[in-house]
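Apart from one protein chain that is not included, each protein chain of the complex appears where it belongs.
Order as written gives the chain letters A, B and C; numbering starts at 1 within each chain.
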Amino acid sequence: MSTQPPKNSANFKLDRLGALSDGVIAIAITILVLGIQVPSPHKIPESKLVDYLYNSIDPMIGFVVSFVLIGTYWLEQFMIFHFLTHTTRMFIALNGVFLLFLSFLPFPTGLQAAYRNDELAMAFYGFANLLCSLSLLWIWLYASKDRQLIQPKIPQETVNRMTKRLIVPPLFSLLAIGCSFISISLSRLVFLAIPIYHFSYYVADPGVHPVSESESSA
Amino acid sequence: MSTQPPKNSANFKLDRLGALSDGVIAIAITILVLGIQVPSPHKIPESKLVDYLYNSIDPMIGFVVSFVLIGTYWLEQFMIFHFLTHTTRMFIALNGVFLLFLSFLPFPTGLQAAYRNDELAMAFYGFANLLCSLSLLWIWLYASKDRQLIQPKIPQETVNRMTKRLIVPPLFSLLAIGCSFISISLSRLVFLAIPIYHFSYYVADPGVHPVSESESSA
Amino acid sequence: MSTQPPKNSANFKLDRLGALSDGVIAIAITILVLGIQVPSPHKIPESKLVDYLYNSIDPMIGFVVSFVLIGTYWLEQFMIFHFLTHTTRMFIALNGVFLLFLSFLPFPTGLQAAYRNDELAMAFYGFANLLCSLSLLWIWLYASKDRQLIQPKIPQETVNRMTKRLIVPPLFSLLAIGCSFISISLSRLVFLAIPIYHFSYYVADPGVHPVSESESSA
Partner (left out) sequence: MSTQPPKNSANFKLDRLGALSDGVIAIAITILVLGIQVPSPHKIPESKLVDYLYNSIDPMIGFVVSFVLIGTYWLEQFMIFHFLTHTTRMFIALNGVFLLFLSFLPFPTGLQAAYRNDELAMAFYGFANLLCSLSLLWIWLYASKDRQLIQPKIPQETVNRMTKRLIVPPLFSLLAIGCSFISISLSRLVFLAIPIYHFSYYVADPGVHPVSESESSA
């Protein structure tokens, strides 16, 4: 049942679901900046600008880290979509779970800026990221189980490599949560390892280097 | 008059109207998180983080419920668009009414978080959701009246099932409004029945399982 | 020079410019709700919910009026794009001016909610709307001058009707500014005449009822 719907309609659905996901991710990544907060232009600022900027360094670092992480999740979701033939109701629901966690990220990012020396804030931030990367992994495990949604032309080896790749971010998030109780800066560095790992592993990506095993490239 | 405009132009209009609707819905769903609110990173937080997080549980639940409901309205509107041949000025106006109510939802969601033990807040939230689901139903009743905007290939039975399906969310909203005066948690559970019902009824959906009655699938 | 660039590239540019405009308009229309403002979920609310809601009626009316007006400007811009063959640098600049004024609207909308009995707030709101509708008219006068950007198949009569149609909103805005010094409610009613006029004049619209003078419709 419903395993191979007509091509056009399936692509259309994927496109539309991809476009909606892109919209949500683009908004989440762009409203992060609202978390840094500016003083009202209608009051005499309480602190001198130098102090204000100094005080903003932590929120700004948090902004950059979250921006880079959301950008990485976007690239991973984008790649998953490239492997697929069609969607199912379960896939749409799992994608919704991912978007729910992702659009939640501005909250722990903001908390982490306000409670900057509190390891619990960093751990909560790590937990929210863990949920994002786990839901991405779940989407992929569902889609690649018995290759039910995977395009036939994608070699199994590429599928396996993608699986390995998507297992890494949740592990890093767990590690970062652990590190947050030692040092908040260390925990952040662990998070920044996720995009670095992602980019160094890029070769496996059929959407960007189109099908690395095949004729034309990589 | 204007019953069957040239195909290309009609599809174009539907696409553009769909894209604008997607944009509005994606933004509404993503700015929900702003309602949870974070303390300013430029002041010493007034409460300990544990207390702050404990205090955030209710707004977070409200965020999840509204996210899931808006997601469900999006899927329903998406399906309605899949049934259509073209749009009319009345359809555009009704779709605008739906988007108006939908983009209003962050307000009652925020009120409900601030006045969390006030049944009136829950009832007001329910009323806003009632307006969303009623306007979706209205769009559909207009489009399906004498099948004026429905693609000829869609079987009448599918149209009827879609009608039944869209009648349920307003009824659940009414029920939830009633329940809010008994128990706010019960009222929330009733709301969560809407997406569950929606997903269990998915089979009727020609956009996702393309035309279930026809040759290719389901 | 540059009067008739190759079709594909021209359409592409129009599409991309249209998509960017849609994005800006969708965001502006959706963040209007942030202007109604909710109490922080982390403080005991200062007023009872009934009072809070009563106090929110004015901001809510302002939200609805601005939503409907932005929606109308969107439809008008959408129609203008339908008449065009290509864009020029001047057209892109004028469209930018329109988007600048449009994305400014949440500010006077918010002011009008805060200073609800102040006729100056209503007049300022009217002035911002005047700038939006004047910039739309300017775009159209530029595009239709000697029919430089107009598709050859559009009859001149349709072009003339569109001109008349786009002259009306600035006139209504001027009238509403004048009325705001008599009665703020009257001024609002004058604004609501803009979308009503727009919808009743729909027939002239080649984008929605494709080319009313021609073979297939209307």
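The rule is short, and it goes like this: contacts are C-beta pairs under 8 Å (C-beta built on N, C-alpha and C of every residue); 3 or more make two chains touch, one makes a residue touch a chain.
Everything numeric here is computed off the predicted structure, so don't read it as measured data.
For the chain that does not appear, the touching partners among the shown chains are A, C. For the options C:50, C:93 or C:171, the residue in contact with the chain missing from this view is C:93.
In the full complex, chain A makes contact with the omitted chain through residues 18-19, 22-23, 25-27, 29-34, 36, 38-42, 45, 49-50, 52-53, 56, 60, 63-64, 67-68, 71, 74-75, 78, 199, 202, 207-210, 216-218. Where chain C meets the omitted chain, the residues involved are 1-6, 9-10, 13, 16, 19-20, 23-24, 27-28, 31, 34-37, 39, 47, 52, 55-56, 58-59, 87-89, 92-93, 96, 99-100, 103-107, 110-111, 113-116, 118, 120-121, 124.
Following the convention adopted for this analysis, only the chains that are shown with their structure count from here on.
Taking the mean of each chain's C-alpha atoms, the chain whose centre lies closest to the overall C-alpha mean is B. Taken over every residue number at the interface, the positions common to chain A and chain B amount to under half, indicating a different-residue contact.
Centroid to centroid, with C-alpha atoms defining each point, chain A and chain B lie 25 Å apart. In chain C, no residue touches at least two other chains.
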